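For this depiction, one protein chain was excluded, whereas all remaining protein chains were kept in their positions.
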Amino acid sequence: MSIPPGYAGKVLIIYLDHEASEILPLDRFWKTYEIDPQKWLGGDGVITKILWEDYHTAIDPLDPENEIVIATGPWTATAAPQSGRAMLGCIDPKTGGFSSGSFGWFFPSMLKYAGFDIVILKGKAKRPIYIFIDDQKVLFRDASHLWGKETSETVRMVREELGERYEGEIRVLSISVAGEHLVKYSPPCSDGTSCPGRSGAGTVMGSKNLKAVAVRGTGEVSLFDPHGLLDSSYLAIKSLIEKEPLIKLWREYGATTSLGTAMDWPISGAMLVKNREEADFPHLKNVGCLDCPNPCYHWLQIKKGKYSGLRHLGGHMTFLTVCLRNLGIQEFGEWIYFERLLQELGLDPASFSMTYSWAVDCFERGMLTLEDTDGMTLKRGDAELICEVARRVAYRQGKLGDLLADGVAEASQRIGRGSERIAPHVKGKEYIQRDAKVQALMWSLGALTSPRGGDWLRHHNVWELAFFPEKRDTYLKWIGKTCTEVYKESLERLDMPEGLKKKIFGDSQRVDLEWIESPKGKALFSVWTENLVALFNSLVTCMFGSATMFLMVGIGPTTYSEILNKITGWNTSYDELMRIGDRIFNLQRLFNYRIKGWDHKDDTFADQRAYEPAQMGIYKGRVVPWNEVLQEYYRIRGWSKEGVPTKAKIEELDLGEATKALDLPEEIN
Amino acid sequence: MAEEKVIVFDPLYCSGCMYCMTACSTYHQGSTSLSKSRIHIVRHEGHAIANMMEEDHLIFDLITCQQCDQPYCQYLCPALAIEKDPMTGALKVNHDRCIGCRMCMVGCPFGAILYDSNRKQVLKCELCGGEPQCVRFCISGALKFLPKDLSHLVQRDRFGREKIRHHFKKVEGESR
Partner (left out) sequence: MGSLKRQMQFVIIGNGIAGMSAAFAIRRLQKEARIIILSEDPNPTYSPCILPDYLSGEINRTRVFIRGFLDYLRENIQLSIPQKVVGLDIENKNVLLQNGHLPYDRLIIATGSKPMIPSIPGLDKEGVFTFKSIGDVDKIHTWKGFRAVVVGSGPIGVEVGLALKNRGYQVSLVECMERILPQVFDEYPSSRIQEVLEKNGIEVTTGERIIEILGQKRVEGVLSNRGKRRCDTVILATGMRPERGLVDKIIPPGEWGGIKVNHRMETGLQDIYACGDCVETASLIDERPILSLLWHNARRQGEAAGINAAGISKIYPGSLPMTGLEVFDLRAFSIGYIGASIDSNLDIIEERRNGGYRRAVLSRGVIVGIQSINWEEDIGFFFSAILRKEKMGLKKAFLSLRSPLFYIPKPFPLGRKFFKMETARIDIK
């Protein structure tokens, strides 16, 4: 097998025990792991396959046996739109199951320019070290002086030590104090900017005594049809910029724009835009990763209040959602400070916020006492208190810090007293609490079925949220269109075969806002979205700009196949690509089933409030029939009643060889 | 002779996506790379983020050939390999002649010429025969391809915007 264009062509395996490294040609590596690039692409697909081959039973995630896989894809570092992304995977320190996360900024592209598609970190170093990948050279350097330094300080010191000649020449993926103290939800951070947030890989890196990975790449990525690629990319970008109704707002205000659509912000866009005047660099454009037509990092400078003068590049959705909804932080400056602090400490905002939020709930119900909280009265809305708790958690300091550092699932197990019944997690991983209140069916379903526990990013279908009855006249005024118009346009441009569209939406010619409020077709739409997410995570490209963002009309599988063919010279089609997504999602499910035994019984919310009558949305006043929804979902997926992929499904996806050893059900639900 | 045009850059519009660089190397090299791009975006975002208390300043800057009227690269070339394209006014490297001595790099006051160690020759911006790919892919509109005698407008525009920002801080949200 020869290496197709679009791949850098080398795999780097690092043995931290001996501080040794091995460089393998990509095709030989593929052969060893039985990876056919046309079936797995790269990124998430390759990570899934590597973890599948390497782990047959459950392991302790913090054991040296755990490995970290950084995988780029054929899309990465080419001239295709949004090519600055890669995936980082490991065994999740919280759930013990599959975990991976997408991250960007310029580390992934530098890695590929250095000549590596995949980097695997194995074992545990005897002393704190960091790794420098200088094109094809690999250096191991002492990091004891970096130990205990927070994210951007680490980045700066590493770059300085390695003799960076100009800014941006060396890119650093580093962990912070939270990772060192083995806080269970710590992500690594690329250049202090972009994190594979929900992967928990920072904790694994900490357990391996690995402070940072730095990379300098000066090489190039070959292409099959460079000029064709440029033309296709240009068309894709142009149609995204011109047709997507929200993109103008997005390019102006960054990722927080989608608060108006994805989150049920009370008066959506309006307030956000107003608030931004207090903290903003109005004369600078948003900044993004490599080749990004719709950058999401917003320049922020706080002009008023306690933190006035603080500068930050970010303003991301997750932070702002949790701040507002779960932590009750109202002031914009405090949001930004909180975002920056969590980034400096290396804490996953969703997990930390949900853990804190849970602790407040417990405290209010008397499940946690002043003794447990080191004398602090836990409450929402107090930014200073929350930041203090975040610091304690990152350092595992005091009783409360140590308790919350393990995350909701373990902490609730530890204190008991009924706190398990209000712990917001699925399979051990926190999800944002709003989901349990069930205003959007698909969104919550995504948290149940995600391969990495309670997580919305493997689904991220904003369709329902965007047209929610409560919001039909809010954010839309910012784009100057009516709800019906946007719905009609979006439906027309949705990159989906007509047959499938009909199955999901009924008669697609008719504007049917009723669809939003009925459960009909939603399981099918969810499956399609999950496959799509698995697909672009293996390419690897970005969610912001893909079809799961922006009312599902971003860059869709048709464009993916068109551009991918230009990069690699293959002849893939829409169906083939969606099948790849399906295959990857199924193997992730099987992987978790094999090592953790996760099936239908685990597809549940630990928080029992999810099984109470919903307060808003489709099932307002009723209990969501989770079991029925799941069974429909399993049926569409071709899984058994127990939520396990059937033999027929496995064979359909060419997974036969891989799953021989497993005893899989025959019968589809 | 067609009207001579140049690439001009407005740093305030730049989003640092470096699409210009990847598009450039893809178009000319046939493979994507940042190091072989004839146009280079300089980044100082780390500085801007980290120096939190400092007055904001420009984060991005551009290094590319300005297609000088008195090109030192051309004077210095011992092989007469740099020639002016009569159609676009771009200074082009004749790769049949270039011997890779790098004298042109030394003479360039902008540092816009780079050395290709594979070919042992120099590379420079040649305006893609009149349709620069970097400008085509600059979604944020920071790069513009303007006639030489209009190129000052970008600076004026920027200067004007900065003035406005300075004087009317209150309405800066709208002033863009």
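As written, the chains take the letters A and B, and residue 1 is the first residue of each chain.
The rule we apply is simple: a residue touches a chain if its C-beta (ideal position, glycine included) is under 8 Å from a C-beta of that chain, and two chains touch if they have at least 3 such contacts.
Keep in mind it's a predicted model, so treat the numbers as computed, not measured.
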For the chain not shown, which residue from A:L310, A:I329, A:L457 or A:I580 touches it across the whole complex? A:L310
Absent-chain interface as seen on chain B, which is shown: 40, 42, 44, 46-47, 50-53, 61, 63, 72, 75-76, 78-80, 96-97, 99, 101-103, 105-111
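Here, only the chains that are shown with their structure count from here on.
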For the chain B and chain A complex, residues of the former touching the latter: 12-19, 22-23, 25-27, 29-36, 42-53, 56, 59, 133, 136-137, 139-140, 142, 161-162, 165, 172-173, 175-176
Complex contact set, residues of chain A against chain B: 77-79, 83, 109, 113, 152, 155-156, 166-168, 191-192, 218-223, 226-227, 229-230, 233-234, 237, 241, 251, 276-277, 280-293, 295, 299, 301, 309-313
